[in-house]
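So that we are looking at the same thing, I have put the structure below in structure tokens.
A protein chain is absent from this complex, but the other protein chains hold their places.
Chains: A, B and C, in written order; residue numbering restarts at 1 for each.
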């Protein structure tokens, strides 16, 4: 079952047309990934970046915007795992409101050693949790 | 010839890992599109949104992040037109620094009537300019 | 009793020094005010701006930053009312974490008619709620 996080659209997310300014969606996606790591994968971004010196940067993200979101909409962001590699993971975030798809992002995160700036294998404990998520999502 | 805009990476763009936080790239892409409309297409976003009541929201954007950008890097964003429809346009933004590709985004903008929130045909004057850009980019 | 809202410091709030980038605090203050209006004053920002055509812009804000906040700190933002005018209100937001003051903002919000861009009297229903908050905070 996908991990999901509700985010209320706030004033700071909206543009002069009164709808979510799309770069703000990418901040929301990042928050979803951050909460997923913390709540489900078992390692917060503080521990990950500043203790284990690992980052999980985006390698690519393909995003479709299907319908506009407005101030005070409560948008549900559901993250599911599509495939898992030794050094990367492919996921989808589906954002809906009242059952209507607002946007959908398909992306690849890479495990990076922050000291060398190079990709490296997932630590075993993290990979085990990612694998569980992957299996539940199939 | 593609339209290009240099943007210096500033403190506000960078994350705790010292590199550009990727949602900030989407703000930069938006700035590139905004300046392109103002300088090349001949209509600023103020005129477009608040006088002509037209918006040009993203319908989709596929982005690859190839290399990290750091504080004070001067990144050149080059926008080129791939195809032009009656109500939309497909473009690519290639972001480079010292000849190295940092990221690349392929996207579709749609012409939208802000009063009805529906797609509509490009106004003739705008379409003519978009067509010139398209022809120069082939 | 002051209204309070906990906000977890996320990756998007932090700068290359690993601490909250101070402009993000002002986004947090705005969120606190927005939630306060919604939960306590009884009118959400959507209703306020797009139905009643009222805005509550900052007229001034004096902010002291006392200690740094880091990734994953849970900062409690407590809003209290200092004085209430016919067209404005003075409040303080005190942000603490584990009892330590992180920052403190003292500010004036003005009631503005969005059509004329001029200050106007608080609507009676809103003023009554603001007054209750004021009285509770003395």
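Operating definition for what follows: a residue touches a chain if its C-beta (ideal position, glycine included) is under 8 Å from a C-beta of that chain, and two chains touch if they have at least 3 such contacts.
All figures in this text were calculated on a predicted structure; none of them were measured in a lab.
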Partners of the unshown chain among those that are drawn: A, B, C
Chain C residues touching the omitted chain (full complex): 16-17, 19, 21-24, 26-27, 29-30, 49-50, 55, 57-65, 68, 114, 117
Residues in chain A touching the chain absent from view: 11-12, 14-16, 18, 21, 23, 71
Those residues of chain B which, in the complete complex, touch the missing chain: 10-12, 18, 27, 30-31, 34, 44-46, 49-50, 70-72
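Rule of thumb we're sticking to: only the chains that are shown with their structure count from here on.
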Arrangement of touching chains [line / ring / star / complete / other]: complete
Closest chain to the centre of mass proxy, which here is the mean CA position: A
Copies chain B and chain C touch via same or different residues, half shared test: same
Separation of mean Cα positions, chain B and chain A [Å, integer]: 23
Distance from chain C to chain A - Cα centre to Cα centre, in angstrom: 29
Distance from chain C to chain B - Cα centre to Cα centre, in angstrom: 34
For chain C, residues that touch 2 or more chains besides their own: 11-12, 18, 71
